[in-house]
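Removed: one protein chain of the complex. Kept in place: all other protein chains.
Chain lettering (A, B and C) follows the sequence in which the chains are written, and residue indices restart at 1 in each chain.
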Amino acid sequence: MKLVMSEEETMLADMARGFLDSAAPVSKLREMRDAGVTHDAALWKEMADMGWAGVLVPEDAGGSDMGFAAANVIAREMGKTLAVSPFISTAVIAATALRSVSDARARDALARIASGEATYALAVDEGIKFDPDATQLEAKASGNGFTLNGKKQFVVDGANADRLLVLARTENGLTLFDIPSDRAGIERTASNMIDARDAARIEFTDVEATGDDVLGSVDQAMDVLRPALEAGQAALAAEMAGLSAGAFEMTVGYLKERKQFGVEIGRFQALQHRAAHLWCETEVTASAILNAGRMLDEDPENAGLAVSLAKAKATATAKLAVIEGVQMHGGIGMTDAYDMGFYMKRARVGAEWLGDFAYHAERVAAARGF
Amino acid sequence: MKLVMSEEETMLADMARGFLDSAAPVSKLREMRDAGVTHDAALWKEMADMGWAGVLVPEDAGGSDMGFAAANVIAREMGKTLAVSPFISTAVIAATALRSVSDARARDALARIASGEATYALAVDEGIKFDPDATQLEAKASGNGFTLNGKKQFVVDGANADRLLVLARTENGLTLFDIPSDRAGIERTASNMIDARDAARIEFTDVEATGDDVLGSVDQAMDVLRPALEAGQAALAAEMAGLSAGAFEMTVGYLKERKQFGVEIGRFQALQHRAAHLWCETEVTASAILNAGRMLDEDPENAGLAVSLAKAKATATAKLAVIEGVQMHGGIGMTDAYDMGFYMKRARVGAEWLGDFAYHAERVAAARGF
Amino acid sequence: MSATTTEAFRLELRDWLEANCPEEMRDGGVTEDSICWGGKDWVFTSEAQKVWLERCAAKGYTVPTWPKEYGGAGLSRDEEKIFLQEMGRINARPPLQSFGIWMLGPALLHFGTHEQKLHYLPPIARGEIRWCQGYSEPNAGSDLANVQTRGEDKGDHWLVNGQKIWTSYADKADWIFALVRTDRDAPKHKGISFLLCDMEQAGVETRPIKMISGISPFCETFFTDAVIPKDQIVGEENKGWDVAKYLLTHEREMISGGGQGLAGGRAIGAVLSDTMEEMDATLRADAMRCEIDSLAIGLTLERYKDQAEAGQGAGDASAMLKYMGTELNKQRHELMMSAGGSDALEWDGPLGNRAGDWLRTKANSIEGGTSEVMLSIVSRRVLGLPA
Partner (left out) sequence: MSATTTEAFRLELRDWLEANCPEEMRDGGVTEDSICWGGKDWVFTSEAQKVWLERCAAKGYTVPTWPKEYGGAGLSRDEEKIFLQEMGRINARPPLQSFGIWMLGPALLHFGTHEQKLHYLPPIARGEIRWCQGYSEPNAGSDLANVQTRGEDKGDHWLVNGQKIWTSYADKADWIFALVRTDRDAPKHKGISFLLCDMEQAGVETRPIKMISGISPFCETFFTDAVIPKDQIVGEENKGWDVAKYLLTHEREMISGGGQGLAGGRAIGAVLSDTMEEMDATLRADAMRCEIDSLAIGLTLERYKDQAEAGQGAGDASAMLKYMGTELNKQRHELMMSAGGSDALEWDGPLGNRAGDWLRTKANSIEGGTSEVMLSIVSRRVLGLPA
């Protein structure tokens, strides 16, 4: 296992960088926010055409099958410009879940993901914190199928997704359902999120599901969901690392250009040392991200520690990066007209999604024996 | 309740400062350490003559009865030069315990404290952390008295003290004994402490105690001990605040005088801001100390929160002060020949004694309803 | 003040409050919406708010420590403490908050003429005139003395041209107090005057700035040949920087104290427990540290006030309060966001404006002098480290 970017990965990053700088800069997020729009189907189609939607889809299902480290590379670049897309929900989480099921239905679903035809959202949270084990939404056996009743919140990409992966409680455990988002009894309410991205609260009232809608086995959701969650958490960590890098780049640029008391503020040693410390944190975070990608690709059964380490560290670093970013910019950093606020808000949402710092810190501790 | 030093308190501080600078500067601690000595009877006699030993002893027992805030003022000044004395053990903790018992024996004991004749040590800890409730040392009823068996550790001032306050488990609770340290069955082993101060491990083997040796009531130790502990914790917090001030003064002096790369290092903004931050912490700590003294004097029944706040904050600030002190001094701060190391070591011992940061933080939280 | 007098004042006040504070005004009023700012265009949110302001103004209780002749109640520091305790006891809302009370008032009391005090202070105390502050300018940032807005001497008035930024609620204010350069040849700090300007006149325009929290508490304010009569100066001509410095101290104490006040005195751990059934170790540890700092900073504010009363000025140490208080408030809101989880991530979600409040706190360590400027002030003026 080499903790160094391969040539292919570097090329992928450069290519992504080029595309995103023109197709999805921060100003694109601003436009969408101002227009009250949280999904750009055309942009996602372009990403699909570049192989991003199918980054984890096997080649025989039309995917590019580049692996988890590559998915992280793409997510990281997206983070730098806060590109809006259902990449993590669809291309990472849903694709990983579907991959671990080897039936024709799953293969078709993967093909639709790779082509960009189908987008997904994962409906797990029911309380204010990520806690799959606490799932209460009930899938009651009825005839050959199930009837779903309950509520989900913070379903990221849930207002626009074509399909939902719904975690539900069944008689002897948890079961994951893969159902279209327009099925009768599903009521989606878009949340007005601070990061201007898509998330929804969803109510399930007597929603009918068949055995075919179950992903994996009944009562065994975690067999399918665990790898999907880990892949998603790693990609989200990568996105947040990219976000930190984007905010940091903006901040260092400002330090070099902004003058106060007659000199560039970047000459003030107190700011220099804080900026240097922040850079150190971003470097260390980058190692954790790279390691998580490698572990998912090379030793997926044992990737839990690496993934939680990456998510915890990326969350802490992103928080520092945006706080320092705003503070070092001064008043202008607080204005809506400047982009730094977008980074701060996205960092906060990313901090909560798929488990916050405390959640992953506890997982690191457990994996390390304390 | 006024959070401002009274004229008397300012005078007391000035007087103490003058005395300690000449009679107990840091070099005195160094001499004692090098000589393997942890108590200076002559110095303590001088302090007694100034009324310090009797600071909490009623005037009719020969004390100066200046109150808890005044005791804090003295402790704070002692902290600045790391003056060695059994002040907190004897003049604060033991005197407060004895004060809350209104019998002739206690009055005599207080008189001996005030005159400097008798020194005390409090034997509470049995494990590595302060935890009075976990006391296991047993005082078994036997005839009209008790037989004590068990062990104590980290008995501060215990190797030299004339008398010991021993917390023991009796049939229906905890009981506090006041016994001479040379009673048969008591074996004291001086601990080789990093701060070069007196602390001992003490074994009690079939130590006989009478009903007269009980301070307060049997099974009701906390009635007497709680106020004594709170007074001791507040004074220790004050000592640590003084310690922080002493270390800080030394550090700022060094910043102004030491040159590197051709200029005083105090010109480097990164160090300036860290020094300024540290000063802010010492200021805020000073308020907590002053408040604890006022509460103990004016509303002792409700002083618990104020005391734990003071100890927690003073511990955190002292830690920062000595870490920054050593770091800003560079290599020389790490040498034994320089005084900063003494501050660092005393700060560590003070952090543990009578409850560490976590202990007092939990008490603050409990008092504040979470 | 003797204990007897104290007790008498307390009882009298308690009766008055019981009789005069409307029930609706006894909810603590810790949200942005509940504030009564006053001013010509003020629309009371309820009859109770109006009545409460009028009754307090009549007694001088909107500005309890100001002299009676200027609209205050002339309370001593001890009486003020009792006043705050009794207001707190029934959880009464402050009847009026304004930059006039916090900032211009103290400056006028210190530097103004008797006529100016009589003219400007009572309308502030009654909530009739709302003031805003014109200090910062574009590109000046932390370098506050870098004032480019220019006042040309026209005999009986100055003709003012220039631009101010971060003028809090300027779009809702009636008058502005501003730093204006009245001598372009003098050194930076020596050519500034502190002027009072009616914003209704021609030549004063204001434009709200939208912030990351989604609201616009700040504005840009433009002066184009605005006329300011010569008697609308506070202090001497070209000595406005002295007034500004004095006032900054007040502002800093206000911002630092504001942080505490927003939480309505509840322990942070209790606030977090509202949304978290059980705090995890990380959050609990952070909450305890935050609470300890909160209490210690609160006590420091009290100590400085007591010292001031005892004639021991805090001076530049107010920079400390500003720094510590605002950084703490930022931390406090970070913890509240953590405890709110995904409920806190929506604008106007189940936790109201928690996210907006959190984002708003990020300005605390910038406005009124950045944390970095505060630390430099402490470093130089308190510690005496070389510049």
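Everything that follows uses one rule, which is that contacts are C-beta pairs under 8 Å (C-beta built on N, C-alpha and C of every residue); 3 or more make two chains touch, one makes a residue touch a chain.
None of the values given here were measured: they were computed from a predicted structure.
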Item to check | Chains still shown that are in contact with the chain withheld from the display | outcome: A, B, C
Item to check | Touching residue (missing chain; options B:L122, B:L148, B:M193 or B:L255) | outcome: B:M193
Checklist entry - For the chain left off this view, which of B:E9, B:D125 or B:E230 is in contact with it? => result B:D125
Next on the checklist: Which candidate, A:S244, A:Q260 or A:N291, sits in contact with the chain we can't see?
Outcome noted: A:N291
Checklist outcome for this item: Against the hidden chain, chain B presents residues 125, 127-129, 153-154, 191-195, 199, 258, 260-261, 268, 270-271, 319, 323, 326-327, 330-331, 333-337, 340-341, 344-345, 348-349, 351-353, 356-359, 361-362
Checklist outcome for this item: Residue positions on chain A contacting the omitted chain are 2-4, 252, 255-256, 264, 266-267, 269, 272-273, 275-277, 279-280, 283-288, 290-291, 309, 312-313, 316, 361-362, 364-365, 368-370
Checklist outcome for this item: On chain C, the omitted chain is touched by residues 281-282, 284-286, 288
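Here is the rule we go by: only the chains that are shown with their structure count from here on.
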Checklist entry - What is the distance, in whole Å, between the centres of chain A and chain C, each centre taken as the mean of its C-alpha atoms? => result 41
Checklist entry - What residues in chain B touch two or more of the other chains? => result 269, 272-273
Item to check | Residues within chain C bordering two or more other chains | outcome: 372, 375
